[in-house]
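Every protein chain except one is present and positioned as in the full complex.
Chain nomenclature is as follows: A and B, assigned in order of appearance, with residue numbering initiated at 1 for each chain independently.
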Amino acid sequence: MHEFNEPLVTAWQLVAGADARLADIVLLSLRVSLTATLIACVAGMPIGALLAVGRFPGRRTLIVLFNGLMGLPPVVVGLLIYLLLSRAGPLGQFGLLFSPSAMVIAQAVLVTPIVAALTRQVIADEWTEYREQLRSLGASRSRAAATLLWDGRFSLLTSALAGFGRAIAEVGAVMIVGGNIDGVTRVMTTTIALETSKGDLPLALALGFILIAVVLALNAVAYALRGWAERHWG
Amino acid sequence: MITRRLFCSALAAIGVLAATASHAEERFITVASTTSTEQSGLFGHLLPIFEKTSGIKVRVVAMGTGQALDMARRGDADVVFVHDKAAEEKFIGEGFGVKRQEVMYNDFVVIGPKADPAKAAGKDILEGLRRIEAAKAPFVSRGDKSGTHAAELRYWKLAGVDLDKAKGAWYRDTGSGMGPALNTASSMNAYILADRGTWLNFKNRGDLGIIVEGDKRLFNQYGVILVNPAKHPHVKVADGQKFIDWVVSADGQKVIADYKIGGEQLFFPNAQR
Partner (left out) sequence: MSAAWLAVDRLSLTEGSTRIIDDVSLQLDAQRTVVLGPNGAGKSTLLRLIHGLLHPTGGSLRWPQALTQAMVFQRPVMLRTTALANVIYGLKLKGYPAAECERRARAALAHVDLEALAKRPARLLSGGEQQRVALARAWALEPELLILDEPTASLDPASSREVERIIKAIAASGARILMTTHNLGQARRIGEEIVFIDRGRIVEQTPVEQFFTQPQTEAAQRFLKEEIP
């Protein structure tokens, strides 16, 4: 158990000591991953809803595609975004590489298929229940998709959270496009990777515990919100 | 409807939190450098002093020398600060760099199990490597085209060991940075070539210690190069040059010499002015 005691103590000291650098890193992680998740939701949820409700050629192919893209390797996404944003790449003129914006883009690309695929499942379930009623009232398919997105908002919180969990926990993409620059693009996961490579395993593990705690706390909030919503809206 | 408004404002709040980036435009340059300078803690010591005197922030992206040079070739850095003379001269020859200036050196050491089963201990790097190969003792290689990797391959060659033939289960090509490679060596109790700075700053040593050190041939020269604005017009020439001028200046060189871990000096300034 010794291997775990030391990191726990270190983690506690970091948190209790309100370490300013740690706070910056945690805040940057949250900022990057929340933004990426937000973008992924804005893009992925309508896609998911239309895949659930819509009828158009290629729909099945798209469903398989999005389900498959859920397992997109972060390193590959990182590399693709790197090549796009690099000065020699097509979007090089914006100078976004090695900035938090680049990390947001990479994570958004990574998370959008997850949000879309999970949204599709939620909305497909709702659609079987609501379909006849909505069509009877004369709702077009896109209108029905919008209605179901709003109606399923609390279930969709779980989809968003799954996306966020993926974003904040991944290291491969942000390492490549962010460059792990101290004070600029260093987030929790890249710090953990760095401390691991310095051989400071207790500190790395301590940061890992803090990461887990942050994710758990967010999940707890979302769970409570969903519980409240279910009691309040049925 | 009230919840709808609440929900939307919560979303908006996240959006604002997300958008309020550190968008205060700051003056900075991007330096592509090696894991050894970053992970030894040298930059943590050096850069704040430069940033204070110049007002220019230095953003370091640390990777192997080969990767760092490639990154600069693509135009993603203003300055490279690396340690593989041959590769650096090739970089200049291709027109990607303006001029190479020597900054400092540190030295490589062979790390290995304190019990030294291959009896490789001593001052002679070439003899040490020959004995490791002869004993087929586990050896971890970076295998990542870094400066350290290039140096390792050079030493094997000088030692007369043909790696292509000698390679076997004992030679572990890990394709990883200095730190991860040291972690691997530590868990396997293997020999490894490392730069002294990273080793001194490395915590997870397990049963490893320094086996070979002090050979002149183990000196590891660092150079600094401004990326050529003729190839990449957006390179921050003035600020990049300021950084280079400072590290080779008397002030910069003294700061480098002052960096110590446990009383031991890690880098030896040798810029020619």
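In this section, a contact is a pair of C-beta atoms (placed from the backbone, for glycine too) under 8 Å apart; a residue touches a chain by one contact, two chains touch by 3 or more.
Since the model is a prediction, treat every value here as computed from it, not as a measurement.
In the complete assembly, the contact with the undisplayed chain comes from A:139, out of A:117, A:139, A:160 or A:207. As for the chain not pictured, it touches chain A at residues 129-130, 132-139, 143, 147, 151, 153-154, 229, 232-234.
Operating definition for what follows: only the chains that are shown with their structure count from here on.
In terms of their C-alpha centroids, the spacing between chain A and chain B amounts to 32 Å. Here chain A touches chain B in the complex through residues 30-31, 34-35, 38, 86-89, 92, 95, 97-98, 100-101, 104, 150, 153, 179-182, 184, 194, 196-201, 232, going by the rule given at the top.
Taken in their complex, chain B has these residues touching chain A: 3-4, 7, 11, 14-15, 17-22, 30, 35, 39, 43-44, 59-62, 73-76, 177-180, 182-183, 186, 201-205, 232, 234.
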